[in-house]
Structures are given as C-alpha cells and as structure tokens.
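Accompanying notes for the structure given below.
Coming up: subunit A.
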Amino acid sequence: MGEILLQLNNISVVYSDVIQVLKGVSLSVEKGHIVSLLGSNGAGKTTTLKAISGLLKPENGEVTDGSVIYNGKNIQNQSPEYITRQGIIQVLEGRQPFKYLTIEENLRVGTATRPSKPYKQDLEMVYNYFPALVARRKSLAGYCSGGELQMLVIGRALMAHPQLLMLDEPSLGLAPLVVQEIFRIIKKINEEHETTIVLVEQNAHMALQVAHYAYVMENGKIMMEGASKDLADNPDVKEFYLGMAATGIAKSYKDVKAYRRRKRWL
Partner candidate 1 sequence: MKKFSFHPCGNYHENYSQELNIFETDFGRVCLILFLAVLFLVAPFVLSPYMLYILNMIGISAIAAIGLNILIGFTGQISLGHGAFFGVGAYAAAILATRLGLPFYLSIPSAGIITALVGMIFGAPSGRLKGLYLTIATLAGQFIIEYVLIHWDSMTKGTMGITLPTTTIFSWEVTGDRAFFFLIFISLVLTTWFAVNIMRSKYGRAFIAIRDNDRAAEGMGIPIFKYKLLSFGISSFYAGFAGAIWAYYMVSITSEPFNLGLSVEYIAMVIIGGMGNIPGAIFGATFITLLNELLRYLTGVLMNVGFVTSTGLNMAPLREFVFGLAIVLFILLEPKGLAELWRIVRSSFRLWPFSY
Partner candidate 2 sequence: MDFFLQLLVNGVCVGLLYGISAMGFVMIFKSSSVLNFAHGELLALGAFFFLALITWAQIPIFAAFILTLIGCFILGFIIEKFFLRPLIGEKLIFVIMLTVGLAAMFKGLILLIWGGNLHTYPDFLPESLALKLGAIYIAPVYTATLVISIIFLVLFGLFFKQSSQGIYMRSVADNQKAALSLGVNVRRVFALSWAIAAMVASMSGIVLGIINGVNVHDLSSIGLKVFPVVILGGLDSISGAIIGGIIIGLLETFTGGYLSPSLRDVVPYIVLVFILLIKPYGLFGLVEIERV
C-alpha cells in the first residue's frame, strides 16, 4: 500500500436534520491513484463527494458522524473555501459552466484558490490537454457543446493545481467517442501530474478500465470494494453494472425469462 491521501471513517450525512443519506461510509484513497465510486442513482455517491469538498452546507446537509481525514488533517464540515485551498477540487455533476463568461474567463476562475500566481502557463497546460478549447477561447461558455463544456470544467479544475480531483459523472450525456476521449485525458492527467482522482460514474465499464481501485455503493453504504480488475471480474458487478450475464457474454433478450441473479451482498 502506498501513502493514503484521503480517508473517510464511517461518515454519516444528514440533510435538513432529517434525511440521512450516508450511513457510515468508509473509504480510503491512495496517493496517485484513480479511485472510482460506482452505484445506482441515489446511492449517495455525489453526497460522498460533497461531504469531502464541503459543498453540503449550501444544501443544508451536514456530516453528523465520523471523520474525513485529508493529508492527516480533519476536514469534515469545513467551508468550501478552506477545503479547496487544501487542494481538493470537485467537478460538479452536469457541467456547471459560467454561461456568460468566455471559455478563457471560465478557466481563470479556476485560479481562485491561488489568486496571486500567474495563470498563463496553466492556461497553456489546459489547452494542451484539451486542444478543442483553443479555438473557442473567446466565445461564451453558454454556447458551447456538451463535450466542450465537460472539457472546460475539468480544465477549470486543473487550473487550481488540485492534489485531489473529484469528478462527478464526467460522461453524463456525452457521445461514446467523446466519453472515450475524456477518459483518456483523465488517465493522462493522473499519470502526468500524479493527481489523485476520485471518479463517480454510471458508466461502470469505462470507470473500471481507468481506475486502480473501486467502491460500489448502495443505499448510502459501501457494499463492495476491490481493485478494479477484481471487481470487473466479479459476477455481481458484471450482472448489475456491466450488463453482462453471469457467464460473461453480453446478455441476450432471448433469455429474458432467466431468473435475475440475486445480489449476493444483501
């Protein structure tokens, strides 16, 4: 095992004092790894990310129990300003660009955690990763396509030089080829900058390909964990997340009458 960058110890998250979403989640992220969080809708993946990045508060949520330890420091329930300055940047789900700012201005907002530093070099770096953005640097983000926007928001996060980058569903609503491109870049960022990445995905297939390690969540709990290779071979994961029959071949509608596999972990 390498050095642990981020550790969640048995955290619970409650929204508006009544709705408990996370019921004791523990996970650890090794430095320089890509860790993937899988799970169906409403499993609590996004909430887990927000618990780390401090974005729960604007939504009236709170970590009520457990601890979030990052680089040896307790950071649960800190303000987003504090946490982002520690090097944790979350890329929100559903691409949230600043619609009325140009692409370049959008990228510059990413320097908010270190305002006095020069940013020109970082712009170059982002344009290197995402050449598609160069041509559109002066146009309003509101008029860009979904793929460009996804690149933009990842690039914007990179401007902050994050140690830990958290991506929430980068493949949402994108064409398969664009998804492949984006995952290729994520992998590249991880390798070149040694940025640790937490990846939340519905596209389990792609996520397991790039990630080193993965967690499966359901109903606010971690149900399974393991190296992504092992998980990809796990018959349960295959059935429920990769759309394969237990035998390993793609499920056919010929067999619709076949009994669905029971989840082993329930």
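Quick note on selection: all candidates are chains of the complex that A comes from, given by their letters.
We take it that a residue touches a chain if its C-beta (ideal position, glycine included) is under 8 Å from a C-beta of that chain, and two chains touch if they have at least 3 such contacts; residues count from 1.
Being a predicted model, the structure only gives us computed values, none of them experimental.
S.K.: Please state which of the candidates 1 or 2 is in contact with subunit A in this complex.
M.R.: 2
S.K.: What residues of subunit A sit close enough to touch candidate 2 in their complex?
M.R.: 53, 55, 58, 80-81, 83-85, 89-92, 96-101, 105-106, 108-113, 115, 119, 140, 142-143, 153, 156-157, 160
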